[in-house]
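What follows is a short report on a single structure.
Omission of a single protein chain aside, the complex is shown with its protein chains in their original locations.
A, B and C are the chain letters, set down in written order, and residue numbers restart from 1 in every chain.
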């Protein structure tokens, strides 16, 4: 209950500090009979992995995941799946100078007041490194969802002030930014190079979608699909906002404009982003998330120490100048985990339901 | 697990259809010894109540709440609190024409595919009427939080295209819009009158804040304070987006601008909205939510029926032209419930913690 | 989280004090499409109802249950079901003398230390009256289980020192003791008459079984079917012991005797009581529970008051001389709720499983 578990039926529980010996997770509730290998999970881990371009942290971690249980002869057995990634490239000495200080905009200060103690090396549990296990666990969800025709994908839709319109999924995989438009990549690279020189950081916006959903996933009141998706996405480090479908643009819309009309051939629009009354409509599920700029910058900042005295803090260590750049696989993982959980929850209660009304897309 | 419970330690479980005999809730986990009367809860119910101005639905419900258990001689006993509101002004005949049709942008279609059956009268369980019990339950949380010096308040920050800057809390209570600036009220009234004539609806943006929080509320990974707040707020009918602090504006910000520096006298800014690493910093907790325009408008819309045939739907009944107008007390309730839950969760694990570092505001 | 919810997918949350205005429950997770009326639930409530023979408390409560939501046109909709029973025959004045004293073997003392306050009228929340809502909720589970061919039934297997061997289910319904052997009823009546004259109370043993279970219900480690059944049964007031199958008799057995061998025609014995490795085997599920003698007897007892001073306590009021007599429907309800929860949990994860191995009985 200190909150390291996500999901109710398909649950992921994680542990691990940035500079501890290992990160780990237990995935519980996976249906039996799913073919699963470590390579399946490695794929997204490699997409999230640091050190693959000059635009991310230079910490180099292979992030090699091991499956320790729940898989027998290459197939899931229905029992809990243990996952482990050993940390290999910690340089804890980099952090000793901030042992007694609170870095501005970091979790240092709030952790200190909560726990009275913190593993200050690399941010400890508050490090974005924690998200590696989300990606590994999300890979299991993705694999199962794929057997049901459900595909979860994401891309960067804004880097700092630069908005990026979606062009193609192929483009997303061809650059370190998860940029869906190959023509915009040089612009992003130039922006990042300038940013690094300025010793500053910047925010980003990620869009993540799911195609192939059946209508009916989600619960009617508190555990709506969109509400739990918001929970999952907002729980990613640095996320400050979540939108479903048109999101904040809906504030200025009129009902006659926003409502997605239906015809026998399908929906005429998707302002709702695939959710009606908290339950999937069968349309594409669409979410956007806002990531704040990285707090760890080398420009000195004003802060206090453990005794409340004024200090000037310079954050050393190796950091991403834009945490949003590596956030796409993480956002996909959280959407996949949310959908997997709701798929199982839907089955639990509604196995008997037979509906003849056609499914619209 | 069909999702009618909110919270983990301070839990609210609700039932009730728009046109059924009653709405109810069970609040579990309230600390013993809290003075509590029905009048305490009625206050916010009256703020949410329909029919108080020409700008909301003309359904007239007294929404009189009864406390059925958990309070003895005016004080909570620590056992579960039963709440009940009887429905009195249902006019179910208004809805018989949509029995076999799906209203565009309503939960009709998704409920049908999920359950194969739905109480179509007034939207059944998907009606915003369900939120009355959230407000009643939230009143208990507010009462307890007040004993800890924590105050939760909200206001309308945008109506359709009209953005409203915060002026004062006094102003909020003096108009049917929860508008924090008395000078803008005539503009809002004119806008709504025009909207009604156009038989259309519009979205709104609500801002809700908490003052007086101790640092340390929230959990580090999945159950972050901001993530669970996003869950709670996104679970309100019609909400399509949630922001914490600067929200989506953080995308274009630089780290040197976004980070909230600290001095012995306090924080120098509050871009983070009171949460660092998922845990309260002690600053004002700030959230914004986007509500879509009401789906129920009298302008005909294209849809299908149970058999997949094309139909034209006109939604009769009595509806709010802007659901955002009555959403402020609901948003306050969800923030209060989230904070109450996290206050208890924090106590469970961290009772022993003693910190001498001063608390900044 | 103050523990008034049972189940994970098919959840029952209850409220209500013995002498408050009403008892209530919310049942969440019921599959849609189940025909359900108040009469379905009244049946077991009438079996549990006090005042039906001279061997139980003389408090007379009609215990008339109302369904307030979740059922539309006689059929469940899949949304949460609100249940309410109004209290009508409270005589709170009977209890004022024990306001500042702790009755021996009652919850008075432990509640006082936990909450610092208690509704002392009729035992408040600790009254066995609370179990009425379990029976009502259990009725929903029983109705659904019946559609799957699963039948839950119980009987009294021991009253004080009198052991009762099972004869027939018909006999169980023909006497106020739920005695499965009509020839033993006069003996039970004589025993109870003597007990009443002695102003004393006595314990009882109840046996509850389920027939028609599919193999596969239950979870492998902590949430075993037998473990959660033990949880449910031990949560009934006055229960001090739970056995599955041979229970404590298994201590002295040898493996060659205890193990239930299998042949193509079926199991050769049922020492296990229908559970292997925490998962149903498809055999009859068998549980026994021990209920202690009622604490409320009119014979004076030594105790202390709020200030720790010695007092002599005489418990007035109207009490059951053997709480076990009315416990059979409650035990059935808890078994039905446990099975219903596990049926849904099994479906959630294992919908895809297809096994060709024959099912043994």
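In this section, contacts are C-beta pairs under 8 Å (C-beta built on N, C-alpha and C of every residue); 3 or more make two chains touch, one makes a residue touch a chain.
Just so we're clear, the structure is a prediction, and the values are computed from it rather than from any experiment.
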>> Which candidate, C:65, C:98 or C:348, sits in contact with the chain we can't see?
In response: C:348
> Of C:39, C:165 or C:310, which residue touches the hidden chain?
Replying inline: C:310
> Footprint of the hidden chain on chain C, which residues?
Replying inline: 1-6, 8-9, 14, 102, 104-116, 125-126, 130, 158, 160-161, 195, 198, 200-205, 214-224, 226-235, 237, 240-264, 268, 271-273, 275-282, 290-297, 299, 301-304, 306-310, 324, 345-346, 348-350, 353-360
>> For chain B, which positions touch the chain that isn't shown here?
In response: 8-9, 29-33, 78-80, 220-221, 344-345, 347-353
> What residue numbers in chain A mark contact with the hidden partner chain?
Replying inline: 1-5, 7-11, 13-17, 20-24, 26, 28-30, 32-33, 66, 68-70, 72, 75, 77-82, 84, 114-119, 124-125, 344
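FYI, only the chains that are shown with their structure count from here on.
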> Looking at C-alpha means, what's the farthest chain from chain B?
Replying inline: C
>> Looking only at C-beta pair counts, which chain-chain interface has the most contacts?
In response: A-B
> By C-alpha centroid distance to the whole-protein centroid, which chain wins?
Replying inline: B
>> Using only Cα atoms, superpose chain B on chain C and state the rotation angle in degrees, rounded to the nearest 5.
In response: 180
> chain B to chain C: how many Å between their CA centres?
Replying inline: 38
> Just curious, how far off is chain C from chain A if you go by their C-alpha centres, in Å?
Replying inline: 45
> Which residues of chain A are in contact with two or more other chains?
Replying inline: 8-9, 220-221, 345, 348-350, 353
